[in-house]
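All protein chains of the complex are present and in place, except for one that has been dropped.
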Amino acid sequence: MKTSKTVRCMSFLFMFILLFLTTGCADNYIVLDPKGPIGEQQKDLMILSTLLTLIVIVPVLILTFVIVWRYRDREGRKAKYTPNWEHSTKLEIIWWGIPIIIITLIGIVTVRYTYFLEPSKPLESEKKPITIQVTNLDWKWLFQYPEQGIATVNYVQFPEDVPVRFEVTSDAPMNSFWIPQLGGQIYAMSGMSMTLYLQADEQGEYMGSGANFTGKEFAKMFFTANATSQEDFDQWVNQVKNTSPELTLDGYKELTKQGTSDVRHFSAFPEGLYEMTVTKYAASHNHGLSTRVQPPARVKE
Amino acid sequence: MSKQSVQGTADQHGGHGSLKSYVIGFVLSLVFTIIPILALENGWLDSDKRIIIYLTAALFQFIVQLFFFMHLKEEDKPRYNLMSLLLGLFIVFLIVIGSIWIMMYNMVAL
Amino acid sequence: MANVNAGHHDHHPDQEELRTFAFWIYLMTDVILFATLFATYIVLQGSTDGGPGPKDLFQMSGIYASTFILLTSSFTSGLAILAMNKGNRLALMNWLGVTVFLGASFLFLEINEFMHLVSEGATISTSAFWTAFYTLVGTHGLHVALGLGWMIILIMQIAKRGITPVTKRKVNIISLFWHFLDVVWIFVFTIVYVMGVN
């Protein structure tokens, strides 16, 4: 009798959990609700790999319940009992073989996607990418628009359907730059400028965050990534240019001090600030701001 | 630990190694030290290729020490010493090559 | 960790065999330790932060001398084993003494070199390269120093107790350790010094 309770409780529990996972407001699962090509493909990959693993995992779970149920010790049971049966080459081949096959499949998919989704690979698009330089500071994000000449803190805006080339560095402990709905993250490290291409296919405000712990107020490092139409973007740039103060070198020094920050806008920033930030730590580091050849654009599958 | 519980023979790591083998080992180790020094001081080949000489000499030197001084090949069976050494060298290889590979070629940074 | 050689002793000869085996495994851990230091050194080799590099400051003649000294000491520690196997206690102690002397000379040269480098302005906090350099070479030096202390203690024990299964095992182990340090030095010599100035 004990076992039947075991099984019942277990299955009850699983249902309960499933219920939770499916009913908890579905639109919260932002990672599974991507708004850009990179996030889209990462989601496909997540689903594909989940399905592939489930091919083995589900039978294993079922097998566990069946075996435990059927071979429990009780009065007058009919199931076989073979106390010395300890080897079967056939069975061994099956359970070495099936996982090998599944892993091979997942492996192939993974390797292909790894090359394809390499973060520094430009996105294929007719539109010219816009570059945004991101600096991780103690407990805020600084965004610089080298093409537009403006800068912002804890807020980044860009046009939809245009590839965004994020260049990411740090003037503080290592962080990780992440906008879940657009795609995966990349580490923000001092002395290096990491490249991450993302793109928003839809207008909207997306949550952005720092994903690698940097100290006391790390939890306050959320920012908003706002994808708008090209016109709105241009208008916003103009507005920032006309109404916001300038970011001076002293202003930057102020920003690097530890502390949180509200959203801020700057109509200009010191020439070459980003490059300076990177090279400050990269005196000997062999991958600072070298002008390396760009890898070829990715092609659609 | 009573004696019957210990595997392997009680043969002590004593009897091996003769004066001759030590002398040969010593001479060889001197040779493999002098070669890289000469290569360096006299500038044999060009500087990139010279590195191969250095590393080969070091490797031979290592083998000499292992066999002539540390008596690796005289071990009793099962050869746990040899096995652990091979596994150890494998891990050494991983640590060194892996670090270089991961650290020196960061592709995403531009 | 030097006390791997210690522990309770036993009159069964196989207990000594266990210890020798354990020491071998300890050596493997030391191999990994040095591998990690080497990996770090290699990765940070170029990170001189604009300061002096190996080519600027290394003085090879001293390094050659200490290399030959260490090689010779490896040989003499082997001779000590031979003497021990012949049951010649005095020769054993003498050869161990010679090894200690050579090891001490090696250390002396190394300390000298370090002092020279520091006087040239390359300290442990000059740049990542020098940090890695002092750490790697210094760790080897520390091992040598440890080995010396250990050998001296061993000579005292042999003087007191003669060649017994226990002292025999201890001598075997220390000589293994000494050869091992020689091997490590070969790689320090090759990778740090020779390739550094290449």
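In order of appearance the chains are A, B and C, and numbering begins at 1 in each one.
By definition in this document, contacts are C-beta pairs under 8 Å (C-beta built on N, C-alpha and C of every residue); 3 or more make two chains touch, one makes a residue touch a chain.
We adopt the following convention: contacts and distances are computed from a predicted model.
Chemist: When you check the chain that is not on display against UniProt, which of "ABC transporter permease", "Quinol oxidase polypeptide I", "3-oxoacid CoA-transferase subunit B" or "Succinate dehydrogenase iron-sulfur subunit" does it turn out to be?
Modeler: "Quinol oxidase polypeptide I"
Chemist: Touching residues of subunit C against the unshown chain: what are they?
Modeler: Considering the whole complex, subunit C reaches the absent chain at 1-10, 12, 17-19, 21-22, 25-26, 28-30, 32-33, 36-37, 39-40, 43-44, 47-49, 124-132, 135, 149, 153, 157, 161, 166.
Chemist: So which bits of subunit A touch the chain we can't see?
Modeler: 2-3, 6, 9-10, 13, 17, 20-21, 24-25, 28-32, 39, 41-43, 45-46, 49-50, 53-54, 56-57, 60-61, 63-65, 67-68, 71-73, 79-88, 91-92, 95-96, 99-100, 103, 106-107, 109-111, 113-120, 173-174, 176, 178, 180-181, 183-187, 189-192, 194, 207, 209-219, 222, 281, 283-285
Chemist: If the missing chain were put back, which residues of subunit B would it touch?
Modeler: Contact residues on subunit B toward the absent chain are 1-2, 4-8, 80, 87-88, 91, 94-95, 98-99, 101-103, 105-109.
Heads up, the rule we're going with is that only the chains that are shown with their structure count from here on.
Chemist: Approximately how many whole Å separate the CA-defined centres of subunit A and subunit B?
Modeler: Inter-chain centre distance comes to 44 Å.
Chemist: Centroid of subunit B to centroid of subunit C, CA atoms only: how many Å?
Modeler: Using C-alpha averages as centres, the distance is 15 Å.
Chemist: For subunit A, what residues touch not just one other chain but two or more?
Modeler: Answer for subunit A, listing residues that touch two or more other chains: 286.
Chemist: Touching two or more other chains, which residues of subunit B qualify?
Modeler: 104
Chemist: Given the complex with subunit B, which residues does subunit C contribute to the contact?
Modeler: Residues 10, 12-18, 20-21, 24-25, 28, 31-32, 35-36, 38-40, 42-43, 60, 64, 67-68, 71-72, 74-75, 78-79, 81-82, 85, 165, 168-169, 172, 176, 179-180, 182-183, 186-187, 189-191, 194-195, 197-198 of subunit C touch subunit B in their complex.
Chemist: What does subunit B use to touch subunit C in their complex?
Modeler: Going by the criterion above, the answer is residues 1-3, 6, 8, 10, 12-15, 17-19, 22, 25-26, 29-30, 33, 36-37, 40, 47, 50-51, 54-55, 57-58, 61-62, 65-66, 69-70, 80-81, 84-85, 87-89, 91-92, 95-96, 99-100, 103-104.
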